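What you see is the complex with one protein chain gone and the rest in place.
Take a look at chain A:
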């Protein structure tokens, strides 16, 4: 193919969008709406996933020592627990800090229950807060800590707590939510593809006669196909850019409006940058591919005229 012919195809492809104004508009709207819904759901799924991660990351192991454990032993145990591969961090909570936390947890009204206690007569034991890399491993880590406890015979640990029973349920729920989100997104993606390719098919059926005339004049199949291909790609690309812009503006607004309320509930939304990259690349790729795919398939069908 000559270079001038390539330019010609590009020119014709772009011109065809204008020439078939209403049909182009119909295709673009259909792509826009499908991708918009898809985009919203992708963001929704991302956020659900993100929240599930946040909730899971709150799962920690609390290790309470006996009240009479010595300073040196406290450090030694901390190192030992820290050496478990799955453990990311071990924080020591001193007696004083423990009392402080307890007071806060009981709130102002019930705080007076602890009124008489101070640093001298603090009844609380020293404890550790153990964080793990993958929250789903807490059960195994807790077991390992227990074996450390039993290893030297002195049993310095009195209690290991990680929300047994409750944690397993939580993970079941978060996993289910993730899977449902994925299924919805995939389902919507497929629906969008059908919707869009159907619209493009319609526009090409309308131009069947046109293709027949081109063939009569002696146009090769490739010559006929190229402008349609470019037209499809352009329509797909332009509408997905539009969709991306609108989806991201909406998301930005949602972040702004809910920031205060949600942060009170200790929930965060996926930050704009991360969500934007994901949604934009997904929408752009799907939109453009569908445009190309729809036009190529449909033209091939009518090239047999």
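The rule is short, and it goes like this: a residue touches a chain if its C-beta (ideal position, glycine included) is under 8 Å from a C-beta of that chain, and two chains touch if they have at least 3 such contacts; residues count from 1.
The rule we apply is simple: contacts and distances are computed from a predicted model.
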Among "Cell division ATP-binding protein FtsE", "Carbon-monoxide dehydrogenase large subunit", "ABC transporter permease" or "NADH-quinone oxidoreductase subunit M", go ahead and choose the protein name stored in UniProt for the chain not displayed. "Cell division ATP-binding protein FtsE"
Take the complete complex as the reference. Which residues in chain A touch the chain that isn't displayed? 1-2, 4-5, 8, 19-20, 209-210, 212-221, 223
